[in-house]
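Quick notes on the structure that follows.
As you look at this complex, bear in mind that one protein chain is not there, while each of the others sits in place.
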Amino acid sequence: MNEILRMEHISKQFGDFYANKDINFDVRKGEVHTLLGENGAGKSTLMNVLIGLYQPTEGSIYLHGEKVHIESPAQAVRLGIGMVHQHFMLVEAMTVMQNIILGDKRYKGLFINHDARRKEILELSWRYGLNVDLEAKITDISVGTQQRVEILKALYRGAELLILDEPTAVLTDIEVEGLYSVIEKLKSEGKSIIFISHKMREVLHVSDRVTILRAGKTIKTLEASETDGKELANLMIGRELVECEYRKAEATGEPVIELKHVSYNKASKHNGLNDVSLAVRCGEILGVAGVDGNGQSQLSQIVTGVTMAEAGEVVLKGCRVSHMTAADFIEKNVSHIPEDRNRMGLVGNMTVEENLLLKSTQNCAFCDANGWHLKKKAMRAYAETMRAKYDIRCQSMEQEIRSLSGGNQQKVILARELEASPDLLVAVHPTRGLDIGATRYVRDTMIEARDKGCAVLLISADFDEVLQMSDRIIVMFEGKVMGEYSGKNPPIQAISLAMAGK
Amino acid sequence: MQKTKLLNVLIPVLSILLAFVIGMLIILALGKNPAEAIGYLMKGAFGSKTNLANTVVRAMPLIFTGLSTCFAYRCGVFNLGGEGQFLAGSMAAITVTLLIGHEGWWVTIVAVLAGTLMGGIWGLLPGILKTWRGLNEMITTIMFNYVATLFMGYLYTTALREGSVPQTAPVPDTTKIGRIIPDLRITWGIVVAILLGVAIWYFLFYTSKGFQLRAVGFNPVASSYNGLSVKRYMLTAFIVSGAIAGLGGACDILGTQFRLISGYGGGYGFDGVALALIAQLHPLATMAVAYFFAVLRVGSTTMQVGTGVPTSVIDIIQALVIIFAVAGSSMMYLPKVRKFVMNLFEKKEAV
Partner (left out) sequence: MNWNLLSEVLISAVRMATPLLFVALAELYSERAGLVNIGLDGIMAFGSLVGFLVCFWTGNPFLGVLCGALGGVLVNMVYAFCTVTLAGQQIVYGMALNIFAPALASFIYRVVFGVSSTLAQATLMKTVSIPVLKDVPFLGKLLFDQTPMVYGVYLLVIVTAIYFNRTKSGLNYKAVGEYPKAAETMGINVVLHKYIACILCGFLAGMGGAYLTTCYVNTYSDGIVAGRGFIALAAVIFGRWSASGVLLACLLFGFFDAMQLRLQVGTDLIPYQLFQMIPYVMTLIALTIFGSKIAGPKSKGKPYYREER
């Protein structure tokens, strides 16, 4: 057995939450072993344990058959483990060369021997086909090149085992092809690679073996040649795809919001919109499917007034929106369940009650004298009603909201956003990180809102969720709308292809 | 939650106690009797009607700068410019008084308004730099402090200098802010300070705007997603906190000091920041801590005379209170410590 790495029974706990629980994983020499799983399945945590950034709560790691304690990234580097992080660990103010030799302890001497180091790096880049300009500053090179710098950095330190954390997430198609050939080169030189991804297609293309993680646990390890995309997807999501439980809406009404050829930060494929047109109607759920980071964040910000479109028209309830802020959208009865509830939805240091009333303290039900006196009793009574109605589990209304569980936090947001009986509800990843019960609750509530005539725009990276809930589905890829599909008996194959940009 | 609230009170109280214990040890190490020192301290602060009044007089400017800090920090604005804004207020007040040339209560009112306005402007400047250019207010407000201090130097040595000594002419008698009781130095300024403190407390916790201001301070991103104009609130916080400090400066110069001289107003700004932090940014607690600081300051002079223990031991105690109080709160953010303390609480509850 030419096994390089074995991780046994790894667990990592944050507070009460297990990010990893009893994970087993191994890598052989010269293979590409993929870790497959949804966001939050525990892939990154496991890798951070492996490179010594986190200490495992339980479990042990064996390298070349010997048990090791990896206490720091420095030690991981010495043991020949190199990681290319999803968010690159590059110092922007420095040059490519400076980034590569950073922290190098192999050579004695006070000063940097530029010529010798350059020669060494150039040799490496030749061998693996990683062309970079060593004197360029990180800020001046493309994302694809930055990734090559990261790989060079690891190789320069003598990495035998390379971890690539979602390496294709930020690359264009041509750059992805380049990466594949680099991976082939690395394999032929006997390096082992841990490839982290949630994209079926590339996983099958690039891996020798695949291990599926779900909710912090290992589900199964498979030979890539003996499986197919469907099996992987089922294992990853944990049940058979699409079991439609919700009744789809039959008749829909007038459009509440329309986007006509809207663009924003067009040049960016991951953080922009390119000529997007869509309409959300009364009494329907429009689902936006797509891999994370294809412009969904920007879409949600534009339809809630947090940012302004740079080109095109936004029509809200028949009025053209030109200079409107988030406050104006709220005034027009637009509700928003934002993608990051702790950063964008809630004020963590304030109480449950205060968060429930975040938008409505100017409402005359809760204040006198134009806002100059708050009716504390009315506020408390309202909050208690909400607690009962939305089943918010907390010790008291005075509790700081950050100490609640994710599901209960989301219920507070739901209560706040839905009690306004909105005309448009924009929900972004509404069930991310929630357990099954809370997920079910959130979905039921949204369907209920739809049945009352609310227009719902559901943006989710959870494909299953989009399929189950949407009456119409559009797919976003690199800032563009790839196609529109019916929510009734959706053509899954076609939608998956569209999500991959085909 | 109750636990967090309890900690909010517990940390400052423990810090004060701990700082005092260290202070007493220092006094003991000097071969002096700590009990005697404390006795003199208390006598100095509370021993007579005059002394009692002096502590109140000493507390007034601290209340203003403390409240100024409170207001700004509640909105997430880390204004360290209380010093400069306080001085801007005093300078505007005395300049207006001397330039008008008349005396009387209406001059007092004009001067106080001028001081408040000038303080607000001195707060607005770093506010504009922050919202417009994204400059860190902690650095810019410090720079503005020095500009204000040096401008004050220009006033008392050159522009408004009176006679050979570098100082300005005093505020005319009838323009001075009146005393509440003729024998004691306490002026109506303290009433203004206390009313202001209560008003700020009411504003922050019982009005819609105050509520929104606190939301912006805790989480600007979530606030903007929920339709609050973050920049507008921040700019307001800069102006209002500057105006509060400026009002303090005006009340101080017109009620207590009467003229600008070298070293005037030194330290009020930073003391204000310190005591507001100890008071966990609660306006009413801020006033209490300001009074406590004043007691220490006034009492320490008597202590120095009586026992020969230098007044600076009190400064050391004060600094230790800050270090312990703030360290205590930031320790609570470390996950391990938090867990440990929470466990402690749970055990207590179980028993």
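A and B label the chains in the order they appear, each numbered from 1.
Simple rule for what comes next: a contact is a pair of C-beta atoms (placed from the backbone, for glycine too) under 8 Å apart; a residue touches a chain by one contact, two chains touch by 3 or more.
Everything numeric in this text was worked out from a predicted model, so none of it was measured.
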{"item": "Touched by the hidden chain, restricted to displayed chains", "value": "A, B"}
{"item": "Contacting the left-out chain in the complete assembly, out of A:10, A:50, A:90 or A:357", "value": "A:90"}
{"item": "Selected residue (touches chain absent from view) among B:54, B:68 or B:318", "value": "B:318"}
{"item": "Hidden partner chain, touching residue among B:169, B:284 or B:331", "value": "B:331"}
{"item": "Footprint left on chain A by the chain that the document does not show", "value": "14, 19, 51, 53-55, 72-75, 77-78, 83, 85, 89-94, 98, 101-105, 107, 109-112, 153"}
{"item": "Touching residues on chain B - with respect to the absent chain", "value": "26, 30, 78, 80, 129, 133-136, 138-140, 142-144, 146-147, 150-151, 153-154, 157-159, 270-271, 273-274, 277, 304, 308, 310, 312-313, 315-316, 318-320, 322-323, 326-327, 330-331, 333-335"}
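Here, only the chains that are shown with their structure count from here on.
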{"item": "Where chain A and chain B are represented by their mean Cα positions, the distance between them in whole Å", "value": "45"}
{"item": "Chain B contact footprint on chain A (complex, rising order)", "value": "15, 304, 306, 325-327, 329-331, 336, 338, 343-350, 354, 358-359, 361-362, 366-367, 371-374, 376, 395-396, 398-400, 403"}
{"item": "In the complex with chain A, residue positions of chain B that touch it", "value": "1-2, 4, 206-209, 211-212, 214-215, 218-219, 221-229, 335, 339"}
